[in-house]
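The structure appears below as structure tokens.
Incomplete set of chains, arranged as in the complex.
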Amino acid sequence: MIDPSTIFTTLESEVRGYSRNWPTVFDTAKGSWIRGEDGREYLDFFAGAGALNYGHNNDVLKRALLSYLADDGITHSLDMHTVAKRDFLTAFEENILRPRGLDYKVQFPGPTGTNAVEAALKLARKATGRESIISFTNAFHGMTLGALSVTGNSMKRAGAGVPLVHATPMPFDNYFDGVAEDFHWFSRVLDDSGSGLNRPAAVIVETIQGEGGVNVARPEWLRALADLCAERDILLIVDDVQMGCGRTGPFFSFEVAGITPDIVTLSKSIGGYGMPMALTLFKPELDIWAPGEHNGTFRGNNPAFVTARVALEQYWNDKQFEGDTLIKGSRVAEKLTTLADDFDGVSTRGRGLVQGLAFEQPDLATKVCSLAFDAGLLAETSGPSDQVVKLLPPLTISEDELDHGLSVLAEATARAFGA
Amino acid sequence: MIDPSTIFTTLESEVRGYSRNWPTVFDTAKGSWIRGEDGREYLDFFAGAGALNYGHNNDVLKRALLSYLADDGITHSLDMHTVAKRDFLTAFEENILRPRGLDYKVQFPGPTGTNAVEAALKLARKATGRESIISFTNAFHGMTLGALSVTGNSMKRAGAGVPLVHATPMPFDNYFDGVAEDFHWFSRVLDDSGSGLNRPAAVIVETIQGEGGVNVARPEWLRALADLCAERDILLIVDDVQMGCGRTGPFFSFEVAGITPDIVTLSKSIGGYGMPMALTLFKPELDIWAPGEHNGTFRGNNPAFVTARVALEQYWNDKQFEGDTLIKGSRVAEKLTTLADDFDGVSTRGRGLVQGLAFEQPDLATKVCSLAFDAGLLAETSGPSDQVVKLLPPLTISEDELDHGLSVLAEATARAFGA
């Protein structure tokens, strides 16, 4: 009676997106590869939009997960204390916070990035008694009402159905292609009591804007931003949902700038295995939450705590993984630069293993991704005009896989220009 | 160096709540039981606040989950098409929607209840072009900014840090203890063009308010509400996050009233195994989303799709499970009534396997729960003054377990009164 072959189009909402770009039904996955039920294999330069930094179904994590589940470890616990949570917290303190000298409290705000951002915004407002937040052009922070108000994309904003207020955009690094001084406008309106800008509770920033088009903030820009906030008693929130967990090399993407944000959000790859999990970190003096003031049913996704812990122990107990990512990143950047040089109106951008290929002709990026998919490579576009091919391979990818993917990409680019 | 025994208090945020009421570290769980690392076992009349309707680590689901993971089925897929998602959709159509004659489109809005509510509110506003939402006294819909604005609890609302607007509360069923007519005020202000009420896009309602104190809306009240909305072209959203998936007997809690909401939210037990998953269902004519207009990283939590599918096939392919729940519910209600009769100022409320024991003296409910915990039973309070002991046992609980739990509860009540 029910025809599974049409169920996606008959039953699933029109809101579905990726399935339109990659019209196949995926079935299994391993490491850097994902396979359709038709047996076709795709090299994955998308990695769950950054949620699969350790690759698909990573065997080290998988073993721990299967063992935990087989032993009837607690699956769901809200914010009760569990052994899995304690072990995660211990590993997080030991491998991440302590080595970096970071004194953060950890909140489990609900298992998604937008939850972590909502908790961060709520806490920043509660702590300062102010309502206004500064966001940046082309920012992406999530789809719930608080997070959406600090997100730039006009199509997504229109989905709110109410005016999105309490947020003001400021220019991200290099928004004026080097013409205007960095914080000229921002610092001027902050310091001018007649500017009409509501004094902000916090600034929320991505160090590299993934959805925004792989826009990379320079370390010196981030430092200047942190100084500007500190001098004016404004909280600095780094949304590290996509760029954290080693995507740019170090665990936190802001380490390269030597800054210590007041609040940090993590999600996507923090769970390690692609299962929902998120954290909001903040300085101890900001921990003014009343018990239960922010809650949520899936704050205690223990299988994710298990894989999260093992990922930290496996990949972050020394500097090896960070170093490998930087080496691979350089390799990608180098090859992309060569590729870009071969064509007009193509440029590169990125850091570590987030890299972008930007096309002056916007539809070219979409065409390249489409051709790449046909040739067995997953990569998505980003940027306000979908003008950038964004590469987010698993950090665990091999050099051969990287080279293979980049050659597919090069070919797709050539064909796109040739078409 | 790092002391795991103190890590919760040193590292985790003060926002933690349940761990304060149940001061132990949980480790494993099975069926209706959850076990601390000290070996103590607790009968679970809490069931993950309704996320564990099929019990902890249900063996039928567990087998499917372990097999899926062992075979490297896709874990994380955003909104790509996967076999696991297709199978879930097929099972949902076959076992849930079609038998009930429900013609809904299915959105995967992100894996938590608050995500499902945010998507519902956004869609209702987009579809009607209006901004205002009617909620009910003592409602609970979630902690992100949109969902929080329709939530009643003043402590949680204060956490927003911005004024919560675009929502107006109306009295839930029986708010005036039978004195005032049901929709006297609501229909009057809707129909009075001078009332000052912004014409609402939608009404959002729980059929039974779990967090609000196990407040049960009568079927006739729900029907009157549905009629009132239909006559005035206002969308009706039933938030079935806690009361859906069989908690009250039938799969959807609104079935008892014979109504068809325009939009329905599901989460908690929809994934079956306590893993994050959520759905927003709506009538096809409301499916006006642009592709990607609402998105989220963890919309495609495939392990949950697998356990969700198996739960539907196992428990919802006939009327047996629904019938069992109703029988068990009657058994609980009967015993609670007897219990309530023994004490002054105690009353009962509920339907199916959500049952409440309400105390006129508010601190008694907290005392009962605390004594029950000491005696090996998990149950939480609810209501604006924490005046109701809320019972949410797994639907798969045995009669013996039910009886045991109720006897612990009776004893705790007696001791609370005796103290």
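Per-chain numbering from 1; labels A and B assigned in written order.
Convention: a contact is a pair of C-beta atoms (placed from the backbone, for glycine too) under 8 Å apart; a residue touches a chain by one contact, two chains touch by 3 or more.
Keep in mind that this is a model prediction, so the values were computed, not measured.
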Overall copies of the shared sequence [whole complex; 2 in view]: 4
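Here is the rule we use: only the chains that are shown with their structure count from here on.
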Gap in Å, rounded to a whole number, between the CA centres of subunit B and subunit A: 30
Subunit B-touching residues of subunit A, taken from the complex the two chains share: 1-2, 4, 7-8, 11-20, 22-30, 34, 37, 48-52, 56-57, 62, 65-66, 69-83, 86-87, 89-90, 92-94, 98, 105-108, 110-115, 118-119, 121-126, 131, 142-147, 149, 155-156, 158-163, 166, 201, 241, 267-268, 273-276, 280, 282, 287-298, 301, 303
